[in-house]
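Would you mind keeping the following structure in view while I ask a few things?
Apart from one protein chain that is not included, each protein chain of the complex appears where it belongs.
Showing chain A:
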Amino acid sequence: MFFHIVLERNMQLHPRFFGRNLRENLVSKLMKDVEGTCSGRHGFVVAITGIESVGKGLIRDGTAFVTFPVKYQCVVFRPFKGEILEAVVTLVNKMGFFAEAGPVQIFVSKHLIPDDMEFQAGDMPNYTTSDGSVKIQKECEVRLKIIGTRVDATEIFCVGTIKDDFLGVINDPAAAA
């Protein structure tokens, strides 16, 4: 799920960036530092949408760096148990398959794939129904439900299922081609 929240961060800036463009430099550095990171608490920071405030800079002892407390608005993405996501399959093996929904990785184990889908080993490993109408392989898009999340300090990993109504393959570029 996406959230628009305000976060705070202490930015250290080298004196060579001081001057007329101090603020721009600060913001660009913040974007570089923060966007794409993941915190267990808030999830993945997708994008910074604005700066709330830049506090007074504090010169660090011993170094020339100056610390600015910056409050910024950002969009974060935090997956939850029970959430429905659309993801792209990245890897298929006999234990199940891995998929990615933006920054988050999701594993769907074999027993959470519908029973009528069988694993086909080979050049392009895939799960296929007995009549061959549905095929899950690398690069195809699936809709899945998250049934478990592991949230560490710096990463989030999810386990999903496609064994429910309206879940499964939604678009297969390989089949379309």
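Convention: a contact is a pair of C-beta atoms (placed from the backbone, for glycine too) under 8 Å apart; a residue touches a chain by one contact, two chains touch by 3 or more; residues count from 1.
Rule of thumb we're sticking to: contacts and distances are computed from a predicted model.
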Identify the UniProt protein name of the omitted chain, choosing among "Transcription elongation factor SPT4", "OLC1v1025265C1", "HTH TFE/IIEalpha-type domain-containing protein" or "YALI0A15433p".
"HTH TFE/IIEalpha-type domain-containing protein"
Considering the whole complex, which of A:T37, A:N93 or A:N171 touches the chain not shown?
A:N93
Just one of A:G40, A:G55 or A:G148 touches the chain that is missing; which is it?
A:G148
Looking at A:N21, A:T37 or A:S109, which residue reaches the missing chain?
A:S109
Can you name the residues of chain A that touch the chain not displayed here?
91, 93-96, 98, 105, 107, 109-112, 121, 125, 147-150, 157-159, 161, 163-164
